[in-house]
Every structure is written in C-alpha cells, then in structure tokens.
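Notes follow once the structure below has been shown.
For this view, one protein chain was removed and the others were kept in their places.
For chain A:
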Amino acid sequence: MEPIEETVKEIKWNVLEQFSKVARYTRNTASMVLISTTLLENPLARPLLPHLSSGIVPAESTRSVVDEYDSGRLYLAKWAAIVAEQAEVSAISEHPNQSREELYMNNWKKRWSDSDPRSWEEETEVGAFEILSNEATLPPLHATRSNPLNAERWFSFFDTEGRLKVELSEVQEAVFRGGVEDDIRVEVWKFFLGIYSWDSSQIERESMLEAKAHQYWALKREWWDSAEVQADETFREQKTRIEKDVIRTDRSISFFAVEDMPHPDPLSSASSTFTNKNLELMKDILMTYNFYNKDLGYVQGMSDLLAPLFVVMRNEVTAFWAFVGFMNRMKSNFYRDQSGMRKQLLTLNHLIQFMDPQLYKHLQKTDSLNLFFCFRWILVWFKREFKWDEVLFLWEVLWSDYLSSQFHLFVALAILDKHRMVIMENLQQFDEILKYVNDLSTTITLDETLLRAETLFHQFQRMVSVVDKKRFEVTTENSSESVRRRKGKESETNGSNNAGDSSSSSNMKLPAIHDFLRDLLKKEPPQD
C-alpha cells in the first residue's frame, strides 16, 4: 500500500480540489460521469487504477447516462475513501496533540450540528436536538488501546493454586484493551470459551479437561463407530456438506495448506483430491458437533468459526469444546428461521437510527435498511473482513464482554461510521452499497475500528442516559397522578417507551430507545 499512499499524498490537494467538484456533481449523474472520465484521464489518478479491482473501473461506456447500478459511482466511492483516509491521517499529523478519539468526537459533533433536527423521526422536534447540542459540550469520551496482555501479567492474576485473585472485570478490561500475546492465547481462550470456569483452581482445571476429553471421545464414537449412523442418509448429507466447506476453509493458512494425505473415503465425490490430517480432524470436530447439537446441525459459516479455534488449540478435544463455547454465543446466527440474524440486523438498524439519523435516512432512501450488506460481518464475526491474525485479536476482544456482550454491533457501526460520507455522497443504490461494503474486506484497519467502536459505545451510553434523564424530567413536570399512570404503562411494555407518547404535552419529543438498544448495554452474553 505504501506506494499508493505516497502517490495519494503527493496529489492529495489536487485530487481533493477536483474531488470536491465531483462530490458536488454526484447528484447530477450526467455531469458526474463526464467529470469522472476526466479525472480518470488525469495522469495523477493513473497509479490508483491498478489497485482497484477490475470490476469497478468504469468502462468507456459509463460516458452514457445511467440511473441504475453504476460501477462508476462505486469507483468514485472507493477513491473518495482513499482520499478521506489520507485527509484524516494528515489531520492527525498536523495536530499531533489531538488523539484519534478526539478527532472522532469532533466528527460526531459535526454530524449533529449538520444534522436536520427532525431527521431522527419525522415527529421528533427541536427539544431532542438541544439535548445533543448540550451533549457536545461534555468532556471528551475516553477510548484507549493498549499493548496485548502478556504472560507475566496474566499469571499475576492468579494465586498459587491457580485461582483467579483479581476481579474478572480487570482481566476483561486487559483483553478488551489489547488482546493477548500469542504464547498465552491458548490458555486465555480456554477461559473465555468456557472450557475452564473462572473460579477454578489449576487442579480443578486438569480434571475438567480430563472429563471433557472423556465426553468428547464418547460423543465421537457415537457416529464414528456406528454402521447404522454412517448409513443414514441425513448423516451422509451433512458429512458431504461439511467436507465441501472444510476443504475450502482457510487453506492459505499453513496449518490447513498441505495436501499430503489421500482422501480417506473412496465413496466421496472428492475422493480424487488430497487432504491433510488437520482438515480431517476439522471434519471430525464438525461432525461431532453436528451430533452434539442435533437440532442445529452443521450450517455454512461454522467452519469459518472453528478454523481459528483449532489452529490456536492444536488439539481436537479442546478445539471441539472451544467451538461449543463459541457456538453457545453464536448459534442463534444459524437458526433455520434466521431469527437470530434478523434480530441482530434489526438491532443494528435501531442503533444506526439512534446514533446517525443522516446515514439512516440515506439507507432508507436507497432501500438498504435491511442491512444485508452487514450479513457476513455478523454471521461469522468479521472473519472474512480482517486478516487472520486480526481475527484472532478481534474475537478475543469481543469475547471479553467488557463493555457490551454485543460489542460486535458497535464494530459494525464503527465501520459504517468511517465510510458514512462516502456512502451518503456516492452510493445511491442498495447494490452499490453492498458491493462497496463487500469490497472493504481485508482493507479495514482493526485498531482504528476498535477505537472508533469504543467511542461510539460511550456516546451511545451517554445518549441513552441523557435521553432517559430528560424523559424523567419531562415526566416529573406533569402531575404525580399521570406519572404513576405512565410508570405503570412503561413497566408493562418493559421499557420500550414510545418517544412521542410521554412528551406530547410538553412539545418535546425524545427518540425512542428500543429494548434491543437497551440490551446493548448488558455485559452478560444472552443465553437461550
């Protein structure tokens, strides 16, 4: 990337100047296409071309007027993102005393001061906006990243019997802020994935592990040794499905790359291909899980979740139980009726509406409120969006449950937040947004995303409390009788108060805070 960054830096002002013209013309497609063509012909823009995938480089034919999906718009969007990134980097270098977090905070203030006060919901009136203007005068929010947790600090958390002697939140914070170093990852994950309980001693953990091994082999024998099970049609179907996915999961990782073993099943349609020991064990783990959780079975995406666990554990038994622990959190993503995915996409939808009404409006206008372009992010927790090492790091941060058990939705919000201007100014269709978001894969900077996500979380938390406080004030202004009545009503609806409802008398409309949003403040992962 360095050469492009260099080039972009050199031509930045030139491009920025021209780009601002483009941005202004974006709404007028005909002019935009003319200018985009001119820009593409600019020799300074050339070095950018090879780095954009061929699919999005506008062909000559984009000279014609288009009002449907337009690859030219996507091209400009990607370009705008590069330019914006450079502008941000240079803003930081020009103001070394200003942290990124303050920069995000400024963006946040700007977003609200630019915002149409009524864009929350059509009926939301100026009162709510005032709250947020006041909000902007509060001291800055703190989001920090630190070094990964190392062995020395990790062991200092435990007493001589190997029992945790500090508050769990201290461990959670350490992992949340910096992840963990490679050499202790295997141990730390066993705790976070429920193989070990946090209150256990070293000796207890050893016997836990022994019991788990026993249980695993018994489970595996149920299908491995049974001719009846092996002959079952559903079983064979699942086996084929697992095999198809395992042989195409993370094969670029050396652990799964080699092909030094002939296929063990001559009846398989893949029998002519070679495999390796680890791939075969992956299949066994997924088959055993398929047996362990018969209602759910194997669903596409699970192999993506297992692969990093197996590579870290390097052991069939612990990888299986780590997977069980992870799946306890993730299984609703794979339900047949897709209810878990729908709920999370809906939560994210509410979150965007609450935190970024402008972006929400744009998504509404472009028929994109289903947020299907975030489907992959949520289904496999950004596994396809970040590089391998970053995925390990991101997952442990998410498992820490330090701020929210659904922090991944703030990560999603953070990525959208970073690209909000590009999306709003350049992308006018659902398919353009989907393509743009899909193509962000492996280009997202994790550390920055986590900082942004944490800042957004704190802003969210603060806004919820400000809105609640304001609602309480409005309520107490009314007669005590009506307060009692309203409180009864609120507890009936379990807190999901309607924004307009309680404040109609005072000409003050507050944004609704859906139960799903309140759940984001919980640290305990949902259990079902």
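Couple of notes before you dig in:
FYI, a residue touches a chain if its C-beta (ideal position, glycine included) is under 8 Å from a C-beta of that chain, and two chains touch if they have at least 3 such contacts; residues count from 1.
Keep in mind that, in the parts below, contacts and distances are computed from a predicted model.
Protein name for the hidden chain, per its UniProt entry and selected from "Anaphase-promoting complex subunit 11", "Trafficking protein particle complex subunit BET3", "Proteasome subunit beta" or "15150_t:CDS:1": "15150_t:CDS:1". Here the missing chain is touched by one residue of A:Gly162, A:Gly301 or A:Pro525, and it is A:Gly301. In the complete complex, the residue from A:Phe158, A:Trp217, A:Phe255 or A:Phe372 that touches the missing chain is A:Phe372. Summary of contacts with the chain left out: across A:Lys435, A:Arg452 or A:His514, the touching residue is A:Lys435. Contact between chain A and the unshown chain involves residues 30, 34, 49-55, 57, 59-61, 63-69, 71, 237, 241, 244-245, 248-249, 251-252, 269, 272, 299-301, 303-304, 334, 336-338, 370, 372-373, 375-376, 379-380, 384, 430-431, 434-435, 438.
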